[in-house]
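Yeah, one chain of the complex is gone here, protein chain that is, but the others are all in their spots.
And now, chain A:
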Amino acid sequence: MSEKCMIKVEVCCGTTCFLLGARELLALADDPPAAWQGRVEVIATPCMDACNGNRFSGSPYVRINGTLLSGATRDLVEQRVNAIMAKPQPERSAEQ
């Protein structure tokens, strides 16, 4: 038996990101697109330290499989995740 690699979506819920739109992104955890079932993990994280100085204008920040995304919206996150899902995924054994 094998399963596809999980895609990890980390939503920054530091105060700045939360104020500037992360609250809405958390809906991705409660109400993910059906196709994400079992393939995408959405988690809330503390401040990613990306909001220093004037970079706070780029909030909310989201990390998708380790890549930082600024100005994240639900649509943008869905697009990025769907693009990753559309690529051929390396299979990994469930026993590994």
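We take it that a contact is a pair of C-beta atoms (placed from the backbone, for glycine too) under 8 Å apart; a residue touches a chain by one contact, two chains touch by 3 or more; residues count from 1.
The rule is short, and it goes like this: contacts and distances are computed from a predicted model.
Visitor: Could you check which of "Cytochrome c oxidase subunit 2", "[FeFe] hydrogenase (Group B1/B3)", "Sodium ABC transporter ATP-binding protein" or "Succinate dehydrogenase flavoprotein subunit" matches the UniProt name for the chain that's left out?
Guide: In UniProt, the chain that is not shown appears as "[FeFe] hydrogenase (Group B1/B3)".
Visitor: When the complex is taken as a whole, what residues of chain A touch the one chain not shown?
Guide: 13-16, 18-21, 23-24, 44, 46-47, 51, 56-57
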